[in-house]
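A short worksheet on the structure shown next.
A single protein chain has been omitted from the complex, and every remaining protein chain is retained in its original position.
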Amino acid sequence: MQEFEPKIVAFVCNWCTYAGADLTGTSRIKYSANVKIIRFPCTGRIDFMILMKAFENGADGIIVSGCHPNDCHYSTGNFHARRRWIVLRNLLNFAGIETDRIQFSWVSAAEGFKWADVVNNTVAAIKEIGPYENYRKIAVSTLFNEEGASNE
Amino acid sequence: MNDLIKKVTQLLDDKTINVFIGYGQGTASRIRTIFVKNSSQVENLVYTSDCTANLAGYLLKHEVKKIGKLGILANDSALRSMMQLASEFQIKDGEVYVLHAAKDGSFTEFADFQSIEAYLVTIDTGITSDEQERIAKLEAMTVKERWIFWNKEFEKCIKCYACRAACPMCYCHRCTTDVNQPQWIPVASHEQGNLDYHLMRAMHLAGRCVNCGECANACPMDIPLNLLTYQLIAPIRTTFDATAGMKADAVYALSTFKPDDKENFII
Partner (left out) sequence: MSRIGVFVCHCGENISATVDCEKVARISGELKGVEFSADYKYMCSDPGQTMLKDAIREHKLDGVVVAACSPRMHEPTFRNACAEAGLNPYLCEMSNIREHCSWVHPKSDLTTDKAESLVRVMVEKVKKNKALNSIKVPVTRTALVIGGGVAGIQAALDIANCGHKVVMVEKLPSIGGHMSQLSETFPTLDCSQCILTPRMVEVAQHPNITLYTYAEVESVDGFIGNFKVKVRKKSKSLDEHLCTGCGLCTTKCPQKKIPNEFERGLGFRPAIYVPFPQAVPNKPVIDRENCTYYIKGKCKVCEIVCPTKAIRFDQEDEIVEVDCGAIVLATGFDVLKPDFFPEYGYGKYKDVIDGLQFERLASASGPTQGMIRRPSDGEIPKKIVFVACAGSRDPAKGIEYCSKICCMYTAKHAMLYKHKVHDGTPYVFYMDIRAGGKNYEEFVRRAIVEDETHYVRGRVSTIYEKNGKLIVKGVDTLMGAQPVEIEADMVVLATAGVANKGSEELAQTVHVSYDAHKFFAEAHPKLKPVETNTAGIFLAGACQAPKDIPESVAAASGAAVKVAALFSNDLLTREPLIAVVNRQAPPVYSSCVGCFLCQSVCPYQAIEREEIKNRNGEVIRTLAKVNEGLCQGCGTCVALCRTKAIDIYGYSNQQVYSEIMALLND
């Protein structure tokens, strides 16, 4: 049987984590290819709906990462984001969504090594947990509903 | 009761208000909301122990607003909704005539937001012990069990949006659900669309919900929707020291921050 290769999306801010991931590249530090990055100006821009859409479209794991507190390029975006995540994690957990599939982190533009670690550890953790069947199941049944019963 | 009728008659007669939002007798011994526009309709007002609905939501409905100056019979929840609405610039101090119906059946006039705020700090604004128990029971489950629980509940949802219509805080002219570029929430009432809709709604009410329970009361499918937002009240209070609907000039818990907000999950 083929090893499970999780799909992981990373939502990162432009100024710290995106630059940190650039440094990982410049330093030629290797990490797993399962993670793909989508760039945002700031973690403050990352709408919780975006995380829901990621799971819905087949992500097994999500990384959300930005500047360390007090380092935000826009001074306070990450503080607002942090509050939002605190509430969101509570809600998702209560709604039965596996919050251990979402890794939140602060990775600065200087932390090329940390970015590689965050990615590799998240990939390893998600491999351990397995594919996000639960969420995918309802997404698939949705697809089925939308495309009609002709497939049967 | 006579006090209420006398007061509302006087308010309508001297044109202090053009319409009074109160409770009336509905069909099959049910209580419904009535809009009293002149003294001849005042006799339709009732006030019994069944009159528990939060009427504040009507304050923002276009059809009601256009009648003119509003008066409202407000219970504790309605007062809190009004404070929250005021903090979101939806109503202004002095704009609405507020007659407060206390749990003991007495009526008090609140002249301004300040007196409402002063009253609100004296009462218990928490959720009921029954609600607490139901949340605790859910919290004691595993994530997978909760997933199954909510899936079963959401499966029933027919996307009638009664919850949205009943909620005093759902006053957006265009809900995220109605946005189609991009289509954040699938329109159909299938599992995915229902899950997305209810999570979105709960998140948008986090820190704004005044636990009036109108959403769950309105739900024709008996989905315990209120638990989703009620569950967030405690963490928001303990982590951010914020409670919705207590002050007319409060800053929304999620549009502010403290540099030392505590969390334990960001690496």
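A and B label the chains in the order they appear, each numbered from 1.
To be clear about the criterion, a contact is a pair of C-beta atoms (placed from the backbone, for glycine too) under 8 Å apart; a residue touches a chain by one contact, two chains touch by 3 or more.
Just so it is clear, the model here is predicted, and its values are computed rather than measured.
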Where A:54, A:92, A:107 or A:126 are the choices, the one touching the absent chain is A:54
Touching the absent chain in the whole complex: find that residue among A:21, A:63, A:86 or A:118. A:21
With the missing chain put back, which residues of subunit A would touch it? List them for me. 7, 9, 14, 18-19, 21-26, 28-31, 33, 36-42, 44-48, 50, 53-54, 57-59, 70, 73-77, 80-81, 84, 116
Which parts of subunit B are in contact with the chain that was left out? 88-90, 171-176, 179, 181-182, 184, 204, 251-252, 254-256
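What we mean here is this: only the chains that are shown with their structure count from here on.
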Whole-angstrom distance, CA centroid of subunit A to CA centroid of subunit B, is 33
Can you list the residues on subunit B that touch subunit A in the complex? 138-139, 143-151, 176, 184, 186, 188, 190-193, 195-196, 198-200, 202-203, 206-207, 228, 231-232, 235-236, 239-240, 253-259, 261, 263, 265-267
Subunit A residues within the subunit B interface of the complex: 48-49, 52-53, 56, 69-70, 76, 79-80, 82-99, 103-106, 118, 134, 138-139, 141-142, 145-146
